[in-house]
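All protein chains of the complex are present and in place, except for one that has been dropped.
We call the chains A, B and C, going by the order they appear; numbering starts again at 1 in every chain.
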Amino acid sequence: MAAAIPDLTYTPQSIPAPEPTEAQEEARVNYLNYDYTLMSWLLTVDHKRIGLLYLIFASIFFTMGAFAVSLVRLNLLSPTGAILELDQYNKAFTAHGTIMIFLFLIPVIPGVLGNFIVPMMIGAKDMAFPKLNLLSWYVWMAGAMFFLWQLAVGGLDTGWTFYPPYSSKYSHTNLTYAGLGIFITGFSSILTALNIIVTVHKMRCPGMTWGRLPLFVWAMYATSIIQILATPVLAVTVTLLAVEKTLGVGIFDPSLGGDPLLFQHMFWFYSHPAVYIMILPGMGVISEVITCFSRKNIFGYKAVAWSSVGIAVVGFLVWGHHMFLAGQGLYLSLVFSLITMLVAVPSAIKVFNWTATIYKGSISFEAPMIYALGFLFLFTIGGLTGLHLATAGTDIHLHDTYFVIAHFHFTMVGGMLMAWLAGLHYWWPKMTGRMYSDFWSRLAAVLAISGFFLTFIPQFIAGYNGMPRRYPNYNESYQLWNIMSTAGASIQGIGYTLPLFYLIASLFVGKRAGSNPWRATGLEWQTPSPPPMHNFDSIPIVYFAPYEYSIPNGLRALAASGMVLTESDHAAANGHAHGTHGTQGVPSGS
Amino acid sequence: MAASTTGPVAHHFDNLAQQQTTVRMGMWVFLVTEVLFFGGIMCAYTVYRIWFPRDFEAGSAALNVGIATVNTFLLLTSSLTITLGIRAAYAGNQKALKGWLLATIVLGSVFLGLKAREYHLDYQEGLMPTSKKVVVYEKDDEGQEHAIERSVFAINVERVLHEEKFDTAGVNTQRVQLFFIFYYAMTGLHVLHMVIGLGLLTWQLILAQRGFFQHTSRYVYIEVMSLYWHFVDLVWIFLLPLLYLAGSHTFEQAIHQFQHALGMH
Amino acid sequence: MFAAQDIALLPTAASEFAKDSDLLFWYINAVCTFGGAVVYLMIFASCFAFARRTPNDKTPRILGSTKLELAWSAVPMLFFLSFFVWGVKLYNDQVQVPPDAPEYFVAGKQWMWKVQHPDGQREINELHVPVNTTMKITGTSEDVIHDFGIPAFRSKFDVVPGRYTSTWYRPTKEGTYDIYCDQYCGQGHSQMIGKIHVLPQADYLAWKEGTFKSKEGKYVTDGSPAWEGRKLFLKLQCNACHNAESQARAPRLEGMFGTNRPLQGGRMVAFNEDYVRKSIRDPMADVADGWKPIMPAFPVSQVDEIELRNLVTYIKSLKPGDLPTRTEKFPAPLGAPTAGPSLSAPTPGGKN
Partner (left out) sequence: MSEPKETIFETDEHTVPSTASTMTTFAILLALTAVALTVGFSNVGPWKALVSLLVACTQAGVLAYFFMDLRQADKLTWLTVGAAIFWTGLLFLFTLTDYLTRHMAAI
């Protein structure tokens, strides 16, 4: 049957499914309403439902991490510590760090958006290994339980970096549970990454060549590579640390012949790439949102796509810039400093290309776009201040001060979190089929961003003046900056709490979103929302690159040119696909 | 097309070929993770081996190289049997398939049995890393007795090295203990992988019993299993020189140790 | 609520390296501010100029421009590399410790800094150094990893258990600055702080001898001659008579040095080193007016010349309030665990 091609001002990658009428919508079976039992959720192998499972718990853990940091910020109101004892404070910031990193930043976008959107973007029915996908969620929960248990029995006070010999010998807190938690959640993120890599390689629908992959898929692919390669090293490192702790024998403990720097090397071999695990998916989201809300092609598809892969590769060669002052060899420090400068370039390219993308666009400012612009503003600062720290000479002064804190919060919160919220608001209509309040969502975005500036700009000043990180008490000359920080943090708090309300409200009172509320080109938008059981009623065939917002009715033109855009048109797509294969010059022409 | 288009295809795949290649790739990507996993601990080992070569040789000399040698051959053979298993599955010869799977399981189990025995011997010899200390009395030049606190491990390892006729001059027992930590960690992780592998093999044997492999196209699951199993073998191939062959050994010693392990003589 | 001087705006630059470091820091700042400004302007301009007018605005189909991309990869790259080169120069300066510089030794310990001077003087959480002198700092740790950081010098280095690490300073500005522990080391991390006092050369020499009082009521410098003298003073129980109490049986030696004292028989004598020395060897020679001649002589067999010299330096150093009580004993050596800062200490750091 020849598919009816609607009249559009843009060109989607494939023929959009006909918009169901009210009546059809009522009757339609989708992934949410086919079964309401609890078991149908706990035993689901549907990537969309698994994505929502991740969403629920990632949000819970985010709230916990936020609670921990609110204690920290309140305590810092006074130079002598307003509310916490010294060790309570140490446990609070450790809880904040570990929870936010291992239970939120790392899993949230791969777990929620990666699971939900990637298969839809490439026109697959599901992930390559659906059962494995569910398993990785359970594994993640299991790991999370160890973290919670560790908190329940008195917490951990080593900081999220677990440097021995303090962590292994002098800290009498629950390092072993936390170590198990990291090991297990790490295993989960490996499984997810494995699934995504294989899915991207093997599950793409006809016509979805590497050159037509949405940039979010590219970003997730790069992220997964890092997770596959880096996470196991962390796993084995924490294992050794746990052995040292429990047996009381020396592996990293110098008093027993070990070398504490070895731990730092192996830890940062994971944990520096880990910051790219956190930010790359965010960059992918931004590429989607920016193009859609400015109705433009991405500026320099190849550059943006390959810069993701570039970051993934080069990001492995810079871990030593965390150890400039730790006593590592001079020459290694130089190499690491140099390569760090190189890895800054791909990020710069991305920012410039995004900026160029909105140029001459037709920009509208719904919540996702506001978050995306927030990302651009904040991530730019985050990236630039990274240079002060990558420069060995200035890092001597700034290392381990609030300058570092501010820098990585600008990238991790200002970058990753803003991107996450952008993505959540962008795909929420697709996930739930409902639209949230326009006013409240914009308000929340503005609050979050402005609060963010107020929180972290003062920390740069405090840091340059030498205020060390992880200090519950500090020299009173820093008090003003800390008060400003705490004020900003409270504003952010409101900004992050609002979505909880209007998003949940949208489920009940929100108006129907329809298949494609943003008039976007990606495959995921060419199917009804919420999507049917297997995403597409018929396997989509891709005829166009993503982001063809400037070509009106490309599909009709194609049809007019005599091409038969129907189900049975595989030969054409087939030839096309193979034709474009080699030319994409991509890792592993699938 | 090698894989026949008969046989079930999971709901989310278009056809068999896609499924086969997908399954294969999944395992390969997983093995990448495994390589980095063992690579990490081997890197840590290498650092200390470079720092303390003498002490690590001493530690290696205290190991039971006899069992290790036998185990090497067992594992290699199991690699052979599982490979033959693939062919059987491919040819649809259920009986042979079950046979080869069983053979692999047996060989693997014997390996683990011997390994357990080895750990047991190490335990008996007191080669367990520990922070325990005891007070010993040593005579000084004037023949006066002095109470000295010494690590339990140090005493044991010195005894064992003495039995092995290893010259302990300039050997720091604390670093020998470091070697033993790596010995237990690396072999332990390897054993863990073996156990998981045996579990999977058993599961496949049950499946074979149930006739799951009637569809010859499902030979790919055996093949993927074999990839994992070969990898476990591959790790051992590196553990052998790193841990067991680092110190000085002789064939006689190996044979003697193996007999000792089995309680022969 | 805040007096201007309470707010840290720009850190003092009290060493040569601090000036170099700041120069580079502000160079990077300038470049980054410019780059950031360009991006911000572009975005703001676009947001205003290209805000959506009709739902179906036409937009041009721009796929990118390799030229532009190369440009905005290469230009930042060049600047980054300039940061790198300059940064490496500074970093290398800090690593290449001048070999002939006097070496100060720092030992980190949960949660205090123990310092020893080239001549053996010891301090806790304090460091007195001469201005305009190049000095090497070598450090290690007795337990966990700490980091000896002095913001005013823009200097910082991890002290690692089991090995020595070092850097060097050349203070250029007199004053008192903060010492922080910058590597998280447990409960008392934020209490592991101290002060570094950059003194004029003369004061530093006096301080080394033990006769310079950096703080009211503080003992003379640990490890200095005066310190040894004081040890001896108490060991020989001079304070049984020479003490600060009302019924003391011998002169209060505080603040006498350099004055003229009356002797029995109405003579006056200059209370100088010779007089003190003589009065210890042979007390009966010149007995101070108004006191019984009860002091025993201390021949060379009891107090050798070096000890005597130390005693003299100590007495020379005595300012009002320094004289020990009749029963005082020599305290536990500085650095004994008890001497650590209590965790319930008030605001650390604070103003001087």
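Quick note on the criterion: a contact is a pair of C-beta atoms (placed from the backbone, for glycine too) under 8 Å apart; a residue touches a chain by one contact, two chains touch by 3 or more.
Everything numeric here is computed off the predicted structure, so don't read it as measured data.
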item	value
Option touching the unshown chain, where A:Arg204, A:His388 or A:His407 are the choices	A:Arg204
Contact with the hidden chain (one of B:Val106, B:Ala154 or B:Leu240)	B:Leu240
Of B:Asp14, B:Glu125 or B:Glu164, the residue in touch with the unshown chain	B:Asp14
Hidden partner interface residues of subunit B, rising order	1-3, 5, 9, 11-12, 14-18, 20-21, 24-25, 28-29, 31-32, 35-36, 39-40, 43, 46-47, 49-51, 65, 69, 72-73, 76-77, 79-80, 83-84, 86-87, 90, 219, 223, 226-227, 230-231, 233-234, 237-238, 240-242, 244-246, 248-251, 254
Where the missing chain touches subunit A, by residue	125, 201-202, 204, 206-207, 225, 229, 233, 261-262, 265-266, 269, 316-317, 319-320, 324-325, 327-333, 335-336, 534, 538-539, 570, 573-574, 577-578, 587-590
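The criterion applied here is as follows: only the chains that are shown with their structure count from here on.
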item	value
Any chain that touches subunit B and subunit A	none
Identity of the chain that, by mean CA position, is farthest from subunit C	B
Identity of the most central chain, Cα criterion	A
Centroid distance [mean C-alpha coordinates] between subunit C and subunit A, Å	45
Subunit B and subunit C, separation of their C-alpha mean positions in angstrom	55
Multi-chain contact sites of subunit A, meaning residues that touch two or more partners	259
Residues within subunit B bordering two or more other chains	none
Subunit A to subunit C touching residues, read off their complex	9, 79-80, 86-87, 90, 157-159, 161, 163, 165-166, 169-171, 254-255, 259-261, 294-303, 324-327, 330, 333-334, 337-338, 341-342, 344-345, 348-349, 351-353, 355-356, 358-365, 373, 376-377, 380-381, 384-385, 387-388, 390-397, 399-401, 461-462, 464-481, 548-551
Touching residues (chain side subunit B, partner subunit A) in the complex	11-12, 14, 18, 21-22, 25-26, 29-30, 32-34, 36-41, 43-44, 47-48, 51-52, 129-131, 172, 174-175, 177-178, 181, 185, 189
Of subunit A, residues touching subunit B in the complex	124-130, 132, 190, 194, 197-198, 201-203, 228-233, 235-237, 239-240, 243, 247-251, 256-259, 262, 266, 269, 534, 539
